[in-house]
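Note that one protein chain of the assembly has been removed; the remaining protein chains are unaltered in position.
Chain nomenclature is as follows: A, B and C, assigned in order of appearance, with residue numbering initiated at 1 for each chain independently.
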């Protein structure tokens, strides 16, 4: 059992699969010799060489096109699009090419690849380098969307993503790269589409993803210790497939729902889940489901401004507390 | 009062504003000499000439960049991105450039432009030429998003969009272009962010947009005549700003909510509205809010396949009927 | 422009094959148009009438296992790789016998078993995707070459630039074929392009050779293709070939193509690739009867396909919900 950073877990997960399967190749800007701008691919180039870990020009469409064509014909590419915001310059691949090919070809052609993105805020990078694009990806039929919150989940979900026969968008949270956690030795393979209950509780269910998971957990601690409110905290881990069973079962116990979303408000993943819950578990609910999100604004760069707009522990505590009191 | 097609209403709305304001210019592929692939800009080139109605290369980033730079420095460009699906090849402008500039510059620079898109399905164009991208746009903070359903709304909302000081995404529905409706003579200027109650009713509120509006209306007729269910039908017209007041007021009367969304299920506009309603009008609801959407799949090309996946009058009728019965 | 085919010895049966392919495409495309007029082609369609020599020349120069990446204007390339007319027309007519049973439509013809790795309807992407298939070949030491077909108008979009640079630096076994038919949809591409030859005049920007050929002469196409494939298989990297041609019909099914100057179509019809090739074969001493037999064989195949398609049912509606994911289904939740 090693103590790994989230960053090192990325490289560990990829290395595990590269060792196992010679068809796994990595491609992206500065990922090879330099080990990645976030150092998340550190060591892969030394281990696997320039043939399997490839630096590219600044050309995100070329990167994803190369990954797609290779995936269609037998390789298992893992492509990096450095900052998640840059998905916008190659969105055609996310929206129109990867996810529709199997369907349009009546099942003839699959696109088994992984796109890794440095997602999310809290790093003071400003509006064009801090976005949470999980909702961009969730809304496209045909993609799978994963966003781990801990090193061990990074390793296991990375392995699952690479082995998956469909295009998987793998969202690594930039502000989690430096965090640490225990990771067992040996091969780790997790399952896409499974949420994890990180804390059980009777009074309310809090759903969170990625950076919002530690915040939701901290809020739950405080709600319990200071206000006697006992929250269940679920780390969704995967938006597509979505583990609605775990969510609905939890609600069947707690009868109150809160989402903690880093994405800007409109059409966030929490909206989708609230709409599922409102439809399918309406009579389970004892009160309104409440979404705690970044407001619907571009992200400000300054630290103190960014801190007021991203969902914080205190905002979660206050929202849950007031909502349960009313 | 003239009877105009939705297609002609586009040109009429733009022409009205071009006559009024010499800063209004049009730019796009095949929009000038050829009058547009959908013929929605027909006549503008003859009337206003090559200086104000400009054909471009196939280069959507160049088109939107030109529109943006011109907008930042004083013009009021109206850009066409032919099929809405092509927004994916220039998504950087929708997601990162237009909507964040005013904010990031602390209010120094605005981007007053309109992007027109041929949106939606039912035209048998297949998965890459039929998408409904209203949710792509709604989820980006800083954009305004408009999607009219009738010729008169096209004219008035086009004028409002062109006069608006913010970037407005104007979604024209391809399968409505040939539909007709009365349009009063003279200048028409509508207001962004206002929904229209097209039919009042006591038993349920049905929200719809664009092509789903005539379907929702037809379903409401049938629900009334065949099943005695009296639905209120609201044409949202604008997703941002969102007329939540009209929605919540209607729910205060009917206590049941249905959305009819052409977008694929996950993170559609209906999810957002359900989440607002569930939070703010929870105790007004007599039963679960239900979303009627295209399933979360790419669109098939064949007519009979496309017909089963887009929300149809009969699916709306059945869903509302069964839901109110249970 | 590299002028007509060098006298290089194209074998006689290859020449007959080239003629057959061109005639078959012509017949099938014309039939597609007729069926559209009959209201039986329900989606859009983009014909290659007048551009047949390009599809024929490249396909004939390919080896089995070579891969084609096409655009929405891809019927010709699909047929040229040996996909049956019935499967192509069936897809255009949204019948259950169609190549993708109506799920893709005319713009997305794909037949993996024939090496047709898809037809792409959003300008630009497939140049990047073709690189990926070539990367796989290079990575694994496989000897197939990927060919990417696109139009003159496509040379102005960003993905073109990214793909060409990428292919060049990695020396990928990929051949980029620009079918320069002068027009984008309804706009003359010359009006919006900074250079005369939209592809060839940019080859140097990627360290590639400038190649312009007569796209209406199947021999010229075949020879250029052969040379490019030999280079690719020898590890010498990508080529870009600009083929000068003209589409006889409108951009898509309903376009009357009124934007053309008077006489332009007539001028190009004099250079109809089928006429050129029939004359070539006759001058090489091929018996007229042989040529007529080829023509009749093509017509018969198209007629039989048409009948099969008219008789075919629409696809069953449940297939609308299959094959979103590899497990065969569309479930995004448990």
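We take it that contacts are C-beta pairs under 8 Å (C-beta built on N, C-alpha and C of every residue); 3 or more make two chains touch, one makes a residue touch a chain.
It should be emphasised that the depicted structure is a prediction, and the values quoted were computed from it without experimental measurement.
Put simply, the missing chain touches A, B, C once the whole complex is considered. Note that of C:18, C:32, C:88 or C:192, the residue touching the chain absent from this view is C:192.
Remark: the omitted chain is touched by one listed residue; of C:161, C:247 or C:278 this is C:161. Across the entire complex, the residue among B:134, B:243 or B:261 in touch with the chain not shown is B:243.
Although one chain is hidden here, its contacts on chain A can still be listed: residues 29-30, 33-34, 37, 55-62, 85-86, 88-89, 124-129, 265-266, 295-298, 300-306, 308-309. Interface with the hidden chain, as seen from chain B, comprises residues 25, 51, 56-57, 59-62, 64-75, 77, 92-93, 96-97, 101-110, 112, 141-142, 144, 164-166, 193, 240-245, 276.
Chain C meets the missing chain through residues 124, 156-162, 164-165, 168-169, 191-195, 201-202, 204-208.
Going forward, only the chains that are shown with their structure count from here on.
Among the other chains, C has the CA centre that is most remote from the centre of chain B. The interface with the greater count of contacting C-beta pairs, when B-C is set against A-C, is A-C. Separating the CA-averaged centres of chain A and chain B is a span of 30 Å.
Spacing of chain B relative to chain C, judged by their CA centroids, is 36 angstrom. One simple way to say how far apart two chains are is to compare their mean CA positions; for chain A and chain C this gives 40 Å. Among the residues of chain C, those touching two or more other chains are numbered 101, 103-105, 108, 120, 122, 124-125, 158-159, 319, 324, 330, 332. Multi-chain contact residues, meaning those touching two or more other chains, occur in chain B at positions 85, 88-89, 126-128, 265-266, 295-298, 300-301.
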